[in-house]
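Handing you a structure now.
Right, chain A next:
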Amino acid sequence: MGETITFWVLAVVSVGAALGMVFNRKAVYSALMLGAVMLCLAVLYAVQDAPFLAAVQIIVYTGAIMMLFLFVLMLVGVDSSDSFVETIKGQRFWAFLAALGFVVLIVAALGNVVFAPQVGLTAVTEQGGGYIRSIATELFTRYVFAFEITSALLITAALGAMVLAHRERLTEKPTQKDLSRARFRGDHPSPLPGPGTYARNNAVDMPARLPDGSAAESSVNRYIARYDVEHGRLPQDPELAEAIRHTAEENVPQTEAEQSSNEVTK
Partner candidate 1 sequence: MSPWLPILMAVPVVGAIVVALLPKGSDKLAKQVTLLVSLLVLVLTGVMAAGFDPSGDRFQFVAEYNWIPSFGVKFGVGVDGVALVLIALSVVLVPLVVLASWHDADGVKTADGTLITPKRSVKTYFALLLVLETMMIGVFAATDIFLFYVFFEAMLIPMYFMIGSYGGAQRSYAAVKFLLYSLFGGLLMLVAVIGLYVVAGKQTFMFPELVGAIQDPTMQKWLFGGFFIAFAIKAPLWPVHTWLPDAAAQAPAGAAVLLVGVLDKVGTFGMLRFCLELFPDAAKAFTMPIVVLAVISIVYGAIVAIGQTDMKRLIAYTSISHFGFIVLGVFAMSSVAQSGAALYMVNHGFATGALFLAAGFLIARRGSPYIGDYGGVQKVAPVLAGFFLIAGLAGLSLPGLSSFVSEFMVMIGTYSSQAHGSGALTVAAIISAVAVILAAVYILWMVQRTMNGPTAEPVKAFKDLSAREVWVLAPLVALIIGFGFFPKPLLDVINPSVQQTLTNVQVPTSTIAEGTGQ
Partner candidate 2 sequence: MNGDFQAPTIEYGTLAPLLVVFGAAIIGVLVEAFAPRYLRKPIHVPLTLLSLAGAFALVLVQVMGGQVPTTASAMGALAVDGPSLFIWGVILVLSFVCVLLINDEGHFVASAAAVPGSADEEEAEAHSGGVGHTEVYPLVLFAVGGMLLFPASHDLLMMFVALEVMSLPLYLLCGLARRRRLLSQEASMKYFLLGAFSSAFFLYGTAMIYGFAGTVSLPGINRAMAAGNTLDPLLLIGFSLLGVGLLFKIGAAPFQAWKPDVYQGAPTPITALMASGTLVAAFGAVLRVFWVGLGNLDWNWRPVIWVVAALTMIVGSILAITQTEIKRMLAYSSIAHAGFLLVGVMATYGSAERNADSLKAILFYLAVYGVTTVGAFAVVTLIRDPGGEAGHLSRWAGLGKRAPLLAGVFAFFLLAFAGIPLTSGFFGKYAVFAAALDSGTQPGDSMGGWMAGLVVVGVVASAIAAFFYVRVIVLMFFSDPAADGPAIAVPSMGTVAVIAVSLLVTVGVGLYPESVLGIANQAASSLFIR
(Lines give C-alpha, C1' and ligand atoms only; values in the text may rest on other atoms or scores of the structure.)
Protein backbone atom coordinates (compact mmCIF):
# COMPACT_ATOMS: atom_id res chain seq x y z
CA MET A 1 0.00 0.00 0.00
CA GLY A 2 2.85 2.24 0.85
CA GLU A 3 4.38 1.57 -2.50
CA THR A 4 1.18 2.44 -4.25
CA ILE A 5 0.90 5.75 -2.56
CA THR A 6 4.53 6.51 -3.18
CA PHE A 7 4.15 5.53 -6.77
CA TRP A 8 1.15 7.69 -7.44
CA VAL A 9 2.60 10.69 -5.72
CA LEU A 10 5.92 10.39 -7.45
CA ALA A 11 4.40 9.44 -10.76
CA VAL A 12 2.33 12.57 -10.79
CA VAL A 13 5.26 14.66 -9.71
CA SER A 14 7.68 13.17 -12.16
CA VAL A 15 5.33 13.42 -15.12
CA GLY A 16 4.54 16.96 -14.15
CA ALA A 17 8.21 17.77 -13.81
CA ALA A 18 8.96 16.11 -17.11
CA LEU A 19 6.29 18.15 -18.81
CA GLY A 20 7.64 21.17 -17.06
CA MET A 21 11.06 20.43 -18.41
CA VAL A 22 9.74 20.21 -21.90
CA PHE A 23 7.57 23.25 -21.76
CA ASN A 24 9.65 25.63 -19.75
CA ARG A 25 11.16 28.38 -21.77
CA LYS A 26 14.13 28.85 -19.57
CA ALA A 27 16.76 26.19 -19.90
CA VAL A 28 17.79 26.41 -16.29
CA TYR A 29 14.27 25.69 -15.15
CA SER A 30 14.21 22.74 -17.48
CA ALA A 31 17.40 21.46 -15.93
CA LEU A 32 15.95 21.78 -12.47
CA MET A 33 12.79 20.02 -13.55
CA LEU A 34 14.91 17.22 -14.90
CA GLY A 35 16.64 17.05 -11.60
CA ALA A 36 13.27 16.69 -9.95
CA VAL A 37 12.33 13.84 -12.24
CA MET A 38 15.58 12.10 -11.48
CA LEU A 39 15.05 12.42 -7.76
CA CYS A 40 11.56 11.01 -8.07
CA LEU A 41 12.94 8.13 -10.04
CA ALA A 42 15.61 7.56 -7.43
CA VAL A 43 12.89 7.10 -4.87
CA LEU A 44 11.01 4.79 -7.14
CA TYR A 45 14.17 2.71 -7.59
CA ALA A 46 14.50 2.49 -3.87
CA VAL A 47 10.92 1.39 -3.58
CA GLN A 48 11.53 -1.28 -6.15
CA ASP A 49 14.28 -3.05 -4.30
CA ALA A 50 17.06 -1.18 -6.02
CA PRO A 51 18.64 0.90 -3.29
CA PHE A 52 22.03 0.76 -4.94
CA LEU A 53 20.69 2.27 -8.09
CA ALA A 54 18.78 4.86 -6.14
CA ALA A 55 22.02 5.97 -4.62
CA VAL A 56 23.87 5.97 -7.89
CA GLN A 57 21.01 7.85 -9.47
CA ILE A 58 21.29 10.58 -6.93
CA ILE A 59 25.06 10.66 -6.85
CA VAL A 60 25.90 10.20 -10.49
CA TYR A 61 22.87 11.53 -12.27
CA THR A 62 21.53 14.22 -10.08
CA GLY A 63 24.84 15.02 -8.57
CA ALA A 64 27.27 14.88 -11.41
CA ILE A 65 25.45 14.87 -14.68
CA MET A 66 22.93 17.51 -13.77
CA MET A 67 25.69 19.68 -12.48
CA LEU A 68 27.46 19.34 -15.76
CA PHE A 69 24.32 20.40 -17.52
CA LEU A 70 23.91 23.40 -15.30
CA PHE A 71 27.55 24.27 -15.73
CA VAL A 72 27.26 24.27 -19.46
CA LEU A 73 24.08 26.25 -19.22
CA MET A 74 25.94 28.88 -17.29
CA LEU A 75 28.62 28.86 -19.94
CA VAL A 76 26.15 29.27 -22.69
CA GLY A 77 24.21 31.96 -20.98
CA VAL A 78 21.97 31.21 -18.10
CA ASP A 79 19.26 33.68 -18.94
CA SER A 80 18.83 32.50 -22.48
CA SER A 81 15.31 31.44 -23.08
CA ASP A 82 13.76 29.72 -26.02
CA SER A 83 11.15 31.40 -28.10
CA PHE A 84 8.19 29.09 -28.28
CA VAL A 85 7.23 30.21 -31.73
CA GLU A 86 7.63 27.17 -33.88
CA THR A 87 9.59 27.96 -37.02
CA ILE A 88 9.40 24.63 -38.75
CA LYS A 89 6.07 24.21 -40.43
CA GLY A 90 4.01 21.42 -38.98
CA GLN A 91 6.77 20.31 -36.67
CA ARG A 92 4.84 20.79 -33.47
CA PHE A 93 1.65 19.27 -34.76
CA TRP A 94 3.42 16.20 -35.98
CA ALA A 95 5.56 16.02 -32.87
CA PHE A 96 2.47 15.94 -30.67
CA LEU A 97 0.79 13.50 -32.92
CA ALA A 98 3.77 11.19 -33.11
CA ALA A 99 4.41 11.33 -29.40
CA LEU A 100 0.77 10.74 -28.67
CA GLY A 101 0.63 7.87 -31.11
CA PHE A 102 3.72 6.41 -29.62
CA VAL A 103 2.36 6.67 -26.10
CA VAL A 104 -0.94 5.18 -27.09
CA LEU A 105 0.79 2.29 -28.79
CA ILE A 106 3.11 1.62 -25.90
CA VAL A 107 0.53 2.06 -23.20
CA ALA A 108 -2.06 0.04 -25.03
CA ALA A 109 0.43 -2.70 -25.67
CA LEU A 110 1.80 -2.69 -22.15
CA GLY A 111 -1.69 -2.56 -20.79
CA ASN A 112 -2.40 -5.74 -22.66
CA VAL A 113 0.48 -7.59 -21.13
CA VAL A 114 -0.63 -9.92 -18.48
CA PHE A 115 2.20 -10.08 -16.02
CA ALA A 116 2.81 -12.99 -13.84
CA PRO A 117 3.07 -12.14 -10.20
CA GLN A 118 6.29 -10.36 -9.48
CA VAL A 119 9.07 -12.74 -8.72
CA GLY A 120 10.85 -10.24 -6.58
CA LEU A 121 14.50 -10.08 -5.90
CA THR A 122 14.57 -11.69 -2.54
CA ALA A 123 15.46 -15.10 -3.83
CA VAL A 124 18.27 -13.83 -5.97
CA THR A 125 19.82 -11.68 -3.33
CA GLU A 126 19.50 -14.47 -0.84
CA GLN A 127 21.34 -16.74 -3.17
CA GLY A 128 24.01 -14.21 -4.00
CA GLY A 129 24.74 -13.46 -0.43
CA GLY A 130 23.14 -10.13 -0.06
CA TYR A 131 22.03 -7.38 -2.33
CA ILE A 132 25.26 -5.48 -2.83
CA ARG A 133 27.22 -8.63 -2.95
CA SER A 134 24.93 -10.05 -5.57
CA ILE A 135 25.22 -6.96 -7.68
CA ALA A 136 28.96 -6.98 -7.36
CA THR A 137 29.19 -10.62 -8.25
CA GLU A 138 27.03 -10.15 -11.25
CA LEU A 139 28.91 -7.04 -12.33
CA PHE A 140 32.34 -8.55 -12.03
CA THR A 141 31.62 -11.93 -13.46
CA ARG A 142 28.89 -11.96 -16.03
CA TYR A 143 29.26 -8.34 -17.03
CA VAL A 144 32.90 -7.83 -16.38
CA PHE A 145 33.76 -7.40 -19.99
CA ALA A 146 31.18 -4.71 -20.52
CA PHE A 147 32.40 -3.12 -17.36
CA GLU A 148 35.93 -3.04 -18.68
CA ILE A 149 34.83 -1.69 -21.98
CA THR A 150 33.05 1.24 -20.39
CA SER A 151 36.52 2.44 -19.51
CA ALA A 152 37.05 3.03 -23.19
CA LEU A 153 33.92 5.09 -23.13
CA LEU A 154 35.11 7.21 -20.29
CA ILE A 155 38.52 7.74 -21.83
CA THR A 156 36.87 8.73 -25.04
CA ALA A 157 34.72 11.19 -23.20
CA ALA A 158 37.66 12.74 -21.46
CA LEU A 159 39.70 12.88 -24.61
CA GLY A 160 36.79 14.34 -26.50
CA ALA A 161 36.22 17.05 -23.98
CA MET A 162 39.89 17.91 -24.13
CA VAL A 163 39.95 18.08 -27.86
CA LEU A 164 36.89 20.22 -28.18
CA ALA A 165 37.28 22.49 -25.21
CA HIS A 166 40.94 22.80 -24.44
CA ARG A 167 42.96 25.43 -26.26
CA GLU A 168 46.53 24.42 -26.18
CA ARG A 169 48.80 27.42 -26.03
CA LEU A 170 51.11 27.26 -28.93
CA THR A 171 53.15 30.38 -28.36
CA GLU A 172 54.41 32.25 -25.36
CA LYS A 173 51.78 34.51 -24.04
CA PRO A 174 52.99 38.05 -24.83
CA THR A 175 53.87 39.85 -21.65
CA GLN A 176 53.17 43.51 -21.08
CA LYS A 177 56.78 44.12 -21.85
CA ASP A 178 56.46 42.45 -25.20
CA LEU A 179 53.39 44.45 -25.97
CA SER A 180 54.83 47.82 -25.16
CA ARG A 181 58.00 46.95 -27.02
CA ALA A 182 56.00 46.07 -30.02
CA ARG A 183 54.10 49.30 -29.75
CA PHE A 184 57.13 51.46 -29.69
CA ARG A 185 58.62 49.62 -32.58
CA GLY A 186 55.48 50.21 -34.57
CA ASP A 187 54.34 53.27 -36.47
CA HIS A 188 52.24 54.67 -33.72
CA PRO A 189 53.86 54.79 -30.39
CA SER A 190 51.19 57.20 -29.36
CA PRO A 191 47.47 56.49 -29.39
CA LEU A 192 45.77 56.89 -32.72
CA PRO A 193 44.00 60.18 -33.25
CA GLY A 194 40.39 60.34 -32.19
CA PRO A 195 37.63 60.85 -34.70
CA GLY A 196 36.52 64.25 -35.64
CA THR A 197 33.45 63.96 -33.51
CA TYR A 198 33.38 67.35 -32.08
CA ALA A 199 35.42 69.23 -34.62
CA ARG A 200 32.88 69.37 -37.40
CA ASN A 201 30.53 66.51 -36.88
CA ASN A 202 28.77 64.75 -34.12
CA ALA A 203 29.41 61.18 -35.24
CA VAL A 204 32.32 58.87 -34.55
CA ASP A 205 32.55 57.81 -38.16
CA MET A 206 33.91 61.13 -39.36
CA PRO A 207 37.67 61.40 -39.73
CA ALA A 208 39.47 64.10 -37.87
CA ARG A 209 41.33 66.74 -39.77
CA LEU A 210 45.05 66.84 -39.61
CA PRO A 211 46.77 70.15 -39.19
CA ASP A 212 47.26 70.44 -42.91
CA GLY A 213 43.51 70.15 -43.37
CA SER A 214 43.61 66.65 -44.81
CA ALA A 215 41.49 63.92 -43.33
CA ALA A 216 43.18 61.62 -40.81
CA GLU A 217 42.32 58.16 -42.00
CA SER A 218 43.61 56.41 -38.97
CA SER A 219 41.17 58.28 -36.80
CA VAL A 220 38.23 56.15 -37.81
CA ASN A 221 37.71 52.64 -36.67
CA ARG A 222 37.94 50.32 -39.59
CA TYR A 223 34.81 48.42 -38.69
CA ILE A 224 32.80 51.57 -38.53
CA ALA A 225 34.23 52.71 -41.82
CA ARG A 226 33.27 49.49 -43.41
CA TYR A 227 29.80 49.72 -42.03
CA ASP A 228 29.46 53.13 -43.62
CA VAL A 229 30.69 51.90 -46.95
CA GLU A 230 28.49 48.89 -46.97
CA HIS A 231 25.38 50.69 -45.92
CA GLY A 232 25.91 53.75 -48.02
CA ARG A 233 26.28 56.07 -45.08
CA LEU A 234 29.19 58.01 -46.53
CA PRO A 235 29.23 61.74 -45.87
CA GLN A 236 28.52 64.29 -48.54
CA ASP A 237 32.00 65.70 -48.44
CA PRO A 238 33.92 63.80 -51.13
CA GLU A 239 37.22 64.13 -49.33
CA LEU A 240 35.88 62.64 -46.15
CA ALA A 241 34.04 59.98 -48.04
CA GLU A 242 37.21 59.05 -49.82
CA ALA A 243 39.09 58.85 -46.56
CA ILE A 244 36.47 56.58 -45.06
CA ARG A 245 36.42 54.40 -48.10
CA HIS A 246 40.14 54.14 -47.99
CA THR A 247 40.10 53.16 -44.38
CA ALA A 248 37.49 50.56 -45.06
CA GLU A 249 39.51 49.01 -47.81
CA GLU A 250 42.43 48.32 -45.57
CA ASN A 251 42.90 44.69 -44.97
CA VAL A 252 40.60 43.74 -42.21
CA PRO A 253 40.62 40.32 -40.68
CA GLN A 254 37.36 38.71 -41.53
CA THR A 255 34.78 38.47 -38.86
CA GLU A 256 33.30 35.18 -37.95
CA ALA A 257 30.03 35.91 -39.56
CA GLU A 258 31.69 36.64 -42.83
CA GLN A 259 33.81 33.62 -42.47
CA SER A 260 30.80 31.47 -41.97
CA SER A 261 28.98 32.96 -44.88
CA ASN A 262 32.03 32.28 -46.98
CA GLU A 263 32.06 28.75 -45.75
CA VAL A 264 28.58 28.29 -46.94
CA THR A 265 29.20 29.65 -50.31
CA LYS A 266 32.24 27.53 -50.89
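Just so we're on the same page, a residue touches a chain if its C-beta (ideal position, glycine included) is under 8 Å from a C-beta of that chain, and two chains touch if they have at least 3 such contacts; residues count from 1.
The set was built so that all candidates are chains of the complex that A comes from, given by their letters.
Here the structure is a predicted model, which means the values were calculated and not measured.
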Interface partner of chain A in the complex, by touch - 1 or 2: 2
Residues of chain A defined as touching candidate 2 within the complex: 105-106, 109-110, 112-113, 127-130, 133, 137, 140-146, 149-150, 152-153, 155-157, 159-160, 162-168, 170-171, 253-256, 258-260, 262-264, 266
